[in-house]
Each structure stands twice: as C-alpha cells, then as structure tokens.
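Of the protein chains in this complex, one is absent; all others appear in place.
Coming up: chain A.
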Amino acid sequence: MPLAEVGITVLWIFLYGYLIVASIDFGAGFYAYYGKVIGIESVIGPVISRYLSPVWEVTNVFLVFFFVGIVGFFPDTAYYFGTALLIPGSVALILLAVRGSFYAFANYGAKKSNLYLLAYGATGLLIPAALSTVFTISEGGFLSVSANTVTLLMEELFFSAYSWAVVLLAISSVLFISSTFLTYYADHAEDKRALEWLRSFALWGGVPTIISSLFVFIALRNHNLEHFDNMVRLWWMFGLSLVSFAIAIWLIWRRKNYGTAFVMVMLQFAFAFFGYGMSHLPYLLYPHLMLVNSVTNQTMGRALVVAFVAGLLLLIPSLVLLLRLFLFNAKYVKGETS
C-alpha cells in the first residue's frame, strides 16, 4: 500500500475511534443534563458518571491524535484547513476547553454545581456541530483560494443545505451512539430503572439519525455530484450500514443482547464512515488537495508509521487494562468498589 493510503487509513481509523468515544461522552453529558431537567437525575446519573469518570481524558487524546497526525502525514492540509478554519476551529476549541475543564471541576471539585453541568451538557451538542464543519468544507465550494490566502465563505456555509444536513446528522448520531452504549452499560450494571430510560432514548434516537443521513445523501447530490456518484458505486457499504442499524434497533426493541446491539451500532457507523471516507478520495479537500500530492516526505512518513506501530504496542495493552478495570468489571460497573 502506498504511504499516502497507509496514512489516511490510520488517521481515518483514529477519527472513527474518536467518533465513537466522543459521541458516547458528548451524548452522556447531554443526557446527564437532560436527566436533571426532567427530574430523573438520580436514576441515570450514577451510571453515566461511573462510565465517564475514568475515561474522559482518553477521549480527548483521540482528537489530538487526529489533528497532529493529519498535519504530520499531510502538511498541506495545515495550510488550507488551518487558514480557513480559524473561526470554527477556535469556537470548537473553546467549547472543548470549557467542557473538559468543567467536567473535572464538577467531578473532582468541592461541590456539585448546576452551572458546571449545564456547561458540560450544552457543549456536548455544540462541539459535534462545530467539528462537522470540517467535513462540510472538505466537499468544496466553501473556500475561495487565491495565490496567497484561503478564505472561508461563511455565508455560503450558513445558507447551504448540505452543511445543515451534516450538522443534523452529527448531533443525532451523537445522541444515538451514546444512548445505545449507555443502555448496554446500564444493563451490565443491572440498573433496571436507568435501563428503561436509556432504552427509550436509544429507540427514539434512531429515527432522526436515519432521516438525517438520508438528508445528507440528497444534499450531497446537489452539492458535489462527483462524490455522490462515488458513494453510489460503494452502495453496498451503506447497505451494510443500514442492515447493522436495523439489527441494533431490533435487538434493543426485543430487550436482549444490548452488547451485540451496541456492536451493531458501531458497525453501522463504521460502514457509513469508511464508505464516506473511501468515496471522498482521491481528494482531501475538493478540488484543491489530492491525497497523493499532499503526502509528507517518504522518510518522515515511514518514521510516523513506525512510531505509530510502536505507540499502539504500548497503548493497546493499557487500553485493555483500562477497559477491564472499568467497563467490563462487573463490580465496578455496579458501583460496588470505591
């Protein structure tokens, strides 16, 4: 496999990882706050915070990994996306900063505060919206590129049906992924009451997710026909995604195998996300940036791949340890150990 493809595959896998763990985290923050508003905080709160506490920091790293990696493998992206995305990027950063630090303030600080929880819950929906801008502008048509600068056409972005479809999809996916995971987690904790609530969130969350992904298809057809045609060629990926979704919903509906249901949700997003990514190629940024032209120097690319493999050898066992201690440890999940 040529270096450019190795690079983009590695990065895409990481971005997928971020998509899953961050969705769980963002959605959980939203549900924690929503639970407070409708008065079921004591029911779902403990399950949510027991999951979030040990992993919140890890979630953040996936994102850092991605943006450091993409600049490493494809330095030209720093120029185009970096120049254009100053405002949306900064807004996303500020939201992430508020969210991460207020989580720690609320959980390790001296007292629980509603304000902290609001900051945490609200940002959970705003961040995916801000981050999804990157996908939108990578479709082309939102940048004006001249010899010495790149400008983001804010108005085009704001009045584009495609950009809103992506935002909708981002938010609804966050809520859906998160609720299916928390359903599984509540079942694992044998917390019947939390399970009922989260299960209903999951079932309702599936509807807007599917509708908004249809929107994205239609809007993309109008916005970038070339990409749309590529997607049609990969129709089976999106078909498998839909099948996985159907199995997940069916399992949750029948109240069984919540673990498998969550795996199906992961597959649903894996097929859709990789299908989207593959059909996006050969462009990184349509039509300015091609994958092959923007890849870093060969030596550095190889060094990055070596560093990546070495890093994974270190990280995977540590992550497994983390999961075994907290996610798959029945005693911890049930809240029996301090």
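The working rule: a contact is a pair of C-beta atoms (placed from the backbone, for glycine too) under 8 Å apart; a residue touches a chain by one contact, two chains touch by 3 or more; residues count from 1.
Basically, contacts and distances are computed from a predicted model.
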| item | value |
| --- | --- |
| Chain excluded from display, named as in UniProt, from "Na+/H+ antiporter subunit A", "Energy-coupling factor transporter transmembrane protein EcfT", "Light-independent protochlorophyllide reductase subunit B" or "Cytochrome ubiquinol oxidase subunit I" | "Cytochrome ubiquinol oxidase subunit I" |
| Contact with the hidden chain (one of A:I210, A:L234 or A:L315) | A:L315 |
| Options A:I13, A:V55 or A:A122, residue touching the unrepresented chain | A:V55 |
| Interface with the undisplayed chain - residues on chain A | 53-58, 60-61, 63-65, 67-69, 71-73, 75-76, 78-87, 89-91, 93-94, 96-98, 100-105, 108-111, 148-151, 296-297, 299-300, 303-304, 307-308, 311, 314-315, 318-319, 321-322, 325-326, 332, 337-338 |
